[in-house]
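One structure, as structure tokens, below. Some questions next.
Every protein chain of the complex appears in place save one, which is left out.
So, subunit A:
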Amino acid sequence: MAALLEVSDLVKSFSGVPALRDGRFRLEPGSVHALCGGNGAGKSTFLKIVMGIQPRDSGVIRRRGDEVSFSSPAEALANGIAIVEQELSPVPAMSVAENIYMGREPVGRFGRIDFATLNRQTQDLLDGFGFSIRATDLMMDLTVAQTQLVEIAKALSYDAEVIILDEPTSALGEAEAGHLFAAIATMKARGKGVIYVSHRLSEIFSIADSYTVFRDGSFVQTGAMAEISKDQLIQLIVGRPLTEEFIKENTPGTEAVLSVSGLSAARGVRDISFTAHRGEILGLYGLMGSGRTEIFDRLFGLCAETGGQIAVGGRQVLLRSPAEAIAAGIAYVTEDRKGSGLVLSGSVRDNLCLATLAALSRAGVMRAAQEGDAAARMIDELKIKTASDALGVGHLSGGNQQKVVLGKWFLTAPRILLLDEPTRGVDVGAKREIYRVMSDFARAGGTVLMVSSETDEMLGMADRVIVLKDGRMAGELGRDALSAEGLLHLAA
């Protein structure tokens, strides 16, 4: 039987710079195939060519044995290939049904949209995959996970045989991802082929049947998931052996650095009390909406709620604005790097210096030499890969962008680092370097508070984890008592 999709010798370069040298891929019906690779491996270029968004320089794409060439995503869709992109694009004020069938609405007399049919058709589609979403709900009332499921339903509504999921869980917690995986299992059972792109290796091992690894634009290896270990896969992706996934060399002390009692925050977060110590990495774990991010926002003066006591280094502080939080020695790497971490129109240097402009200026006038030195120091210390500090920060890979955010905060010489999903959208190699930075900071006496949806990351990095549920503290686990089951049990 012919493969659903077979790609060979795909080549593409952009203004002379090769992005893809040798793209190869084979997707069988009724299978989930993971496409793996670091940032810059050529995955995005590969997908764009398959979807007809970009033309190829050379190479062959076969769909069920027939050679094809798409010049637009619409053509790819008509041939049964659909993609669910990482960045979702719903129309918030329209219903689920209107979003799914946009531009293809069943039309009645005088061009009037036949809403009854539209809604029934959509509900059948949603029910068929066991998505508990109503066709008439407005997109803006859905959670991120539900929005993701709607995008998948949309791809399926075209009766696509090949469904590409590009980082579908990057905005989901583990419990929400469960719904997605159930949907993927249904697609597989119906004989469809799923191309699954994710940096989260644990997911790939739990849902994929086979893998293909790209590195530096070239095909590296393909095979069955059952025949490869996680370490071997990481090694293929980064191209060198990795000794350990996590780096943890800190030892928590006993000196209290941050003490919080009876804290309240936005979205019903109440009665949060804990103490974080010198040299400690303290994890905050919980499902989406459990109040993790809200606690960080409160500690950084970003929410209107001001209930509770906070002491930094034994001194009571109010923390009513980010400026007060920074003055108290707190730094905050937010979960939304592009939304609230970086000024994408600015250069690497602009972004690195953003939180320390006062220290880098005299009487309001910037001192260019000091700015350059500060940026150079961070680029060097954090090994930020950039051609120059004048390069637009938007041109860097996800991992290097995240390091720029970290560098911005290290320049403020913080005592407490709040990290919200510090490795989201970051490839395996860069993840390790971020763990290294966290570990070094804690080892040097810093205090880290970390929120992560990845259980592995919690187990690998945290000294102690506070589990949150519905805005309250549900329990606390020491490093010796940490287990994935324990965390999920307390959180769910």
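A few notes on this one:
Assume a contact is a pair of C-beta atoms (placed from the backbone, for glycine too) under 8 Å apart; a residue touches a chain by one contact, two chains touch by 3 or more; residues count from 1.
Please note the rule applied: contacts and distances are computed from a predicted model.
Chain not shown in the complex: UniProt lists it as "Monosaccharide ABC transporter membrane protein (CUT2 family)", one of "Monosaccharide ABC transporter membrane protein (CUT2 family)", "DNA replication and repair protein RecF", "Na+/H+ antiporter subunit C" or "Transketolase 2". Checked against the full complex, the candidates A:Ala82, A:Leu396 or A:Val448 give a single residue touching the omitted chain, namely A:Leu396.
Interface note: of A:Ser31, A:Gln148 or A:Thr334, the residue touching the hidden chain in the full complex is A:Thr334. For the chain left out of this panel, the touching residue among A:Leu357, A:Ala376 or A:Ala413 is A:Leu357. Contact between subunit A and the unshown chain involves residues 14-15, 17, 19, 39-45, 300, 302, 321-323, 325-326, 332, 334, 336, 339-346, 350, 353-355, 357-358, 361, 364-366, 386-388, 390-391, 394-398, 408.
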